[in-house]
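With one protein chain withheld, the remaining protein chains of the complex are depicted in position.
This part shows chain A:
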Amino acid sequence: MRVLVTGASGLLGRAVATEIAGQGHDVRTFQRRPSGLGGVVPRLSDELGSVTNADDVARAVDGVDAIVHLAAKVSLAGDPADFDRVNVDGTRSLLAAARSAGVARLVLVSSPSVAHSGSSIVGDDAGPADPEQARGDYARTKATAELLALAADSPALHVVAVRPHLVWGPGDTQLVARVVQRARDGRLPLLGHGAALIDSIYIDNAASGIAAALARVDEVHGNSYVLTNGEPRPVAELLAGMCAAAGVKAPGWRVPAALARAAGSVIESVWRIAPGSDEPPMTRFLAEQLSTAHWFDQRRTRADLRWTPSVTLDEGFERLAASYRAE
């Protein structure tokens, strides 16, 4: 099978492209910068371009049998129009191109935040994506993208959405690096008492889960699946695990959750007017994510995708530590 993987410059995209190529498929990656995998991983080549450019997209989908769509603007702040352009318009344009090129399968990599209204998720399965309820521009636009993709599911084009939750691992610049950096700077507080149970997924498991969705898309198309390690942990333990792996001190100071949420709102709106170099230290979305439970029911995911995570959290932390030691 010839598979197009969009957004293979990020941690997850690279892992997915590598995983699929490793399973014997021919992989074409598609992103603005080189993936760094071309010429390194066998059966893999880079196609450079942007999902916001229709010509680039048409070129990318030409001749492929399946698409794994990861390309997205992933951020906690920024211009709302940018999110719409990349996440919504980009997905719409990719879907159109896939249809006209006769692509038979598409795996949309989404996010559990598309169905998260801010309240606790305690062992629930994937709910329907809802742009109205979603918190923040990222979640809102990813929710719209998921609805677009699932609406495009048809006998000619089988579409499935997978929502890995809180992906982390060695080389992760999104979550782990920020947590570790802020902890190192003493800027990482615990929200509330840090006991809220949170699911996460180790990078290798996320990659194998997405590959499993691709392998099973003909049987499970039209559905959404949350992907996690199936090992919820108190958020403080999770952060402490990352810090311990990096050899930095875990956060020791607390901010009341309600205060953090309120502060997040303020910072978020200020950030929009005067964007700095980094993400805002705290957004309302992040405050909710870190102070309310969100862990999921993985039974349907595992049964339908015939997949189970192969790396436990503890093994994941060991690998993370090994990668920091190697630095």
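Here is the rule we go by: a contact is a pair of C-beta atoms (placed from the backbone, for glycine too) under 8 Å apart; a residue touches a chain by one contact, two chains touch by 3 or more; residues count from 1.
Following the convention adopted for this analysis, contacts and distances are computed from a predicted model.
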Protein name (UniProt record) of the chain left out of view, among "Circularly permuted type 2 ATP-grasp protein", "Peptidase M16 domain-containing protein", "Acyl-CoA synthetase (AMP-forming)/AMP-acid ligase II" or "ABC transporter permease": "Acyl-CoA synthetase (AMP-forming)/AMP-acid ligase II"
Sole residue of A:51, A:108 or A:236 that reaches the chain not shown, by the stated touch rule: A:236
Residue touching the undisplayed chain, where the options are A:122, A:156 or A:322: A:122
Selected residue (touches chain absent from view) among A:194, A:209 or A:309: A:194
Hidden partner interface residues of chain A, rising order: 120, 122-124, 192-197, 230-234, 236-237, 240-241, 244, 250, 257, 291-293, 295, 297-299, 314
